[in-house]
Structures are given as C-alpha cells and as structure tokens.
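Missing here: one protein chain of the complex. Every other protein chain is in place.
Then we have chain A:
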C-alpha cells in the first residue's frame, strides 16, 4: 500500500467491462426479484477481491427506519464480514466496489464516503434523491471531514432500471405519508 496515491489506487481498482457486466447482471436480478415481491426494485452488492461481501435490499418498511436503504444494509454486511474475519474495515472498504442498479441517494453517497468505498457502478440516475450528481454531488464535492470521494461509472442498463422503478411507484406505496393538508 505504501507510496500509492489515491488515484493510482482507484485506477487499479477500476472494474473491467466484463466484471461490470457480470456483477451488474446479478444486481439487476436482485432488483427484479424485489419488484416481483412488491419491494423497492433496487439491487445492490459490494464486491471485494472478486467476492460478494455485502448484499442489500431496502428494509425501510420492516424496520420503520427510513434510512434502511439497500446500500446501508449492504454496508452493514460488509462491516460484519470484516468483524468476523478480524479484518480492518478501512482496508477492506478501500478496495471494495459497489454495484447498484440506481444512483445512491445523498445519504448513502455520504455513507459510502465515510467508509472510503473508492468505486461505484450504477444503472440509472436517481432524480429525486441522487447524491452522485443528480441532486447533489456528494461523491466528488470537497468534503474533507466526510471520508474520501469516490468515482462513479453510470448508465449501465439505465432504461431498464428506470422502468422497474416506474412500475414500482405506479403501484403506489401504501406506507408513504399522504401529502400534508393541515396548516
């Protein structure tokens, strides 16, 4: 690790096209599984050394915690994985790539920074909450106290990812609050 600068390290980690294709196919399989089960169609996996060490699906409804996005769940698994193997999370995360069908939201983008994930590959943009350029650019903005910035590769099967989201939101989420009428 010594003597390697930031960009050198992330270039080294940049996934090849065939890796992107393989892992994103898995992420899309997860997303369509979720959709079939009436869940938010986001597939998300974290890959370290060619191994999936974290996988997530949205758990907002069962935990009643609106922060339980797929990425947050997957990051928990990564931390557990490190804990079980007595590995330093900072070292492992620093060499882990996130594959996700939808651009991470502002919160998740900040969490990825805080854990020093260097690379994110995603499908479609997240126009409502996106933190990698769509609403804010948390991934690359100058935030010296918020971990390390990360690189993104975007647009992989984007239309398909958007279609899944549209299908899901058409079914109208019964757990979402009604628009405020009072006041």
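The rule is short, and it goes like this: a residue touches a chain if its C-beta (ideal position, glycine included) is under 8 Å from a C-beta of that chain, and two chains touch if they have at least 3 such contacts; residues count from 1.
Going forward, contacts and distances are computed from a predicted model.
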| item | value |
| --- | --- |
| Complex member absent from the view - protein name from UniProt, among "CMP/dCMP-type deaminase domain-containing protein", "Ubiquitin-related modifier 1", "FAD-dependent oxidoreductase domain-containing protein 1" or "WD40 repeat-like protein" | "CMP/dCMP-type deaminase domain-containing protein" |
| Candidates A:24, A:53 or A:106 - the one touching the absent chain | A:106 |
| Identified contact with the non-displayed chain, of A:22, A:52 or A:79 | A:79 |
| Touching residue (missing chain; options A:21, A:87, A:128 or A:166) | A:128 |
| For chain A, residues in touch with the removed chain | 59, 62-68, 72, 75-76, 79, 83, 89, 105-107, 109-111, 113-115, 128-129, 131, 135-136, 138, 141, 143-146, 175-177 |
